[in-house]
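Complex shown without one protein chain; remaining protein chains in place.
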Amino acid sequence: MATSLGQIIRQKRPDGTRLLAGFLVLALIGALAVSAIGATLVSGLGAGVSGGSAGILPAALFTLEQAALSTALTVVFAVPVALSLESLPRFAGRRGLLALFAVPLALPAIAVVLGLITLYGRNGLFADGLTLVGLDWRPDIYGLLGILIAHVFFNMPLAVRLLLKAFEEIPQEQWKLAESLRFGVAGRVQNILWPVIRQSLPGIAGLVFLLCAGSYTIILVLGGGPAATTLQVAIQQALSFDFDPAKASLLTLAQLALTGVVLAVIPKGQSLFQTGGASARRYHQAGAGERLVSRISITFGALFVLTPLVAIVWAGVFADHARILSSNLFLQATVTSLAIAGCSALLATTSAYAIASLRHMLSTNGHKQSSDTVGKLTTSLLGIPALLLGVGWFVLLAMTGRPFALAPLMIILANALMALPFALQIMSASIDRHFATDDRLCAALGLQGWQRFALIDWPVLSPALTGAFLFAAALSLGDLGVVTLYGSDRIITLPSLIYQNLGSYRSNDAGGLVLYLTLLTGALTLIGTRSASHERH
Amino acid sequence: MRSRNWRSRLLLSAIAFFSSFASFAQAETLTIYTYESFTAEWGPGPKVKAAFEKDCACTLDFVAVTDGVALLNRLKLEGKDSKADVVLGLDTNLTEDAKATGLFARHGMDLSVINVPGGFTDDTFVPYDFAHFAVVYDSEKVKTPPKSMAELVAASADQKIVIEDPRTSTPGLGLVLWMKSIYGDKAGEEWAKLAPKILTVTPGWSEAYSLFTKGEAEMVLSYTTSPAYHMIAENSSRYQAATFEEGHYLQIEVAAKTLEGRDNPLSDKFLAFMVSPAFQDIIPENNWMFPAGKTSAPLNPVFDKMVKPSKTFLYSAAEVAANRKAWIDEWQQALGK
Partner (left out) sequence: MNAIDLKSAAFRWPEMAMLFDLQVKAGKLLIVTGPSGSGKSTLLNLVAGFETPESGTITLDGKACASLPPSQRPVSMLFQDHNLFGHLSVEANVGFGIGPRLKFSASEQVKIADAIKRVGLSGKEKRLPHELSGGERQRAAFARTLLQNRPILLLDEPFASLGPSLRVEMMALLQQLQNERARTILAVTHHPGEWREIADGFVFIDSGRIAAQGRMDRLDDPEVSAALRAYLGVLRQ
């Protein structure tokens, strides 16, 4: 059944252009990533490796340990919450809750850390509450526990959303059969939901693992000490005090190897990205016991995710808002952040569109394996620290003599690459579904190129593409990333302004800025998820 | 009127962003690389710029990165292509590394106006401000602050301190050097004793100080000048620095001209301006450090209330460069268990 790709292009089939475009984008991204790592390595080797490999092994081991534990915990919490949300398909606020579940992932780590500390810290609201009821016990979240709480906060809502998305693929007939066959809650979970969980969980867990393995600020602030040193911390160290680019790139290669192993053990054919179906109606009436358990579990999950968000808002409410809002710097930083976020999100969305089209074409032409590989390659971008991309490109641009002339472009590119895997994840299912139904019809009608995009693809795909764009923009907005490397007083983003304030005793103003940044990313993700779920099919 | 103002500001911001790197080569421009909190709206940068430009009919151009360490890395990355005429914001722990890059030129200045504890001589780097590292505590929670490092190390673990990571931050390294100055070969053991009192180790000063002011820890590693900020800007004497009998470790911030900047007459002019009262007046209440040179008027009396160390510790830049790795390893060993 496999159609040779060369054949598609030689025969000038209309989809040949899409195939070429997809490969071109993939090649460009590959070149950008490889050149960054290569340049860092070569430049570092030229200067001599000073650090050697000492400390890489313990760092790698701790990376594995904390990421594995975080992933396990995320899954353990996400599955019951997802099952409960599945069991209660209609209650007031369910949609809003799920939309809010998309927010944590896009928040800057420092905001989350401060939010969690406001809540669970030694002097946090939780401790205050305990004092009120006469208990003098103080939570200690500095150490592995804090890292795990933060990672579960980031990833549990993501896992829940992905699981619910997988549940939507279950055909309506199976739900009807479940009723007809008198399945109780156990039968439904065991025979309908569990097979779906088993199939989609490896992919979800893999994604969560990668996100946890790449975390930095959380590990350092909540880690409690140098015992919590991950590869990412070692990379940052190599790029800061030690300034040992060769070591940094070696560590990055180690991190990528880890990423590769994780992606390789994800079972074949069950990629991170699933082909969607229409969401099906449910027919069961949950019994009183089931409803109670579900409500408790949803309440617990919602409190766990929402309270830190509220804490972030709380921590920012008492800032001097008149002063912040009237400052030119705030306006400039907001405009700059939005401009960078807009550009990188556009780049991420178009690249993801090209790659999703490529993956669809590969799998429909009998190259399922290659299609999976393309998906995994894109996901492996999560294993490359943005700062290393920045240093690598810097070294390359230095050859032109004016490395800073292109600084805004570099910042945009780095943010786009970081957001790409998520953009792809958001749009993949819709693109697969749309192309599967409309591709042959378009070919038959001779619709192609721009005309086809404007008349057919955009009207159908605009909700998914807009959703991906907004989420990518939110991710980019919250990212401090390479701005610090290229920074000058002329490029100030909201995250860098937050750090500027924190670095000058102005933590009150910083809290206010974190609040605005959170509201902004939150608004983008909320509109984005709404858009992505309003598919016209 | 209000909305027009808002719109024009928006437009200006947009132009500023898109033209960020459009023009570099203007005549009569001095380019200074420094760190962000120096150029912040509320930092000394804008005032320094205004004061310098008033006399020279030239343009002073700041390029700012996160901190002193990033500043040095940026120079290493750029090498000979660097556009910097002057680099401002390295500290004495970094000067040896900085010299090794071969990018800096000698200042040839008379530094007799400079007055830093323990004195300072260097043919390349010129000090502009200083402060000692100190343990800052919350006086509402700590009734009897430690009077020495020994007391801090021996204290019960009820009261916590936040410190910075020496692998990624200057104050973190400062504390490692401080402990080394006091305890020498026994530093590792003392670190191990201090460990239970350490709440957490943050990547930089900003995170540590935030945790402290959020009330997460009773103490934080900061500077002797930190209380001055709270007293002057917030009118609060809640946060105080503890005087340690053994003495305090010193941080001196320095600037230097680059080889590139040697050809720009404005470089020398700036370094001379930097040690003059016009610049030094700006430092205390904008950079929250002690001025290294003379000011035109006495400092705000608040600065007199700051800790006055009986003894100042400072390793030479060469010693730091030679031992940094080993000492940080020792720290990591002691705390890593």
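All chains are identified by letter, namely A and B, in their written order; residue positions are counted from 1 within each chain.
To be clear about the criterion, a residue touches a chain if its C-beta (ideal position, glycine included) is under 8 Å from a C-beta of that chain, and two chains touch if they have at least 3 such contacts.
Keep in mind the model is a prediction, meaning the values are calculated, not measured.
Although one chain is omitted from the display, it touches the following shown chains in the full assembly: A. Of the listed residues A:T17, A:S35 or A:Q174, the one in contact with the hidden chain in the full complex is A:Q174. Contact with the chain not shown here comes from a single listed residue; of A:T17, A:S35 or A:N191, that residue is A:N191. In the full complex, the hidden chain is touched by subunit A at residues 171-174, 176-177, 179-184, 186-187, 191-192, 195, 283-285.
Everything below uses one rule, namely that only the chains that are shown with their structure count from here on.
Between the Cα centres of subunit A and subunit B there is a gap of 35 Å. Every residue of subunit B that touches subunit A in the complex is listed here, in rising order: 9-10, 13-14, 16-18, 20-21, 24, 36-37, 39-43, 45, 62-67, 69-70, 72-74, 76-79, 81, 83, 160, 165-168, 173, 195, 198-207, 209-211, 213-217, 226, 229-230, 233, 288, 324, 331-332, 335-337.
Considering their complex, residues 110, 113-114, 117-118, 121-123, 142, 216-217, 220-227, 229, 233, 236-237, 239-243, 327-329, 331-332, 335-336, 339, 391, 394-395, 398, 401-408, 484-485, 487-491, 496, 499-507, 510 of subunit A touch subunit B.
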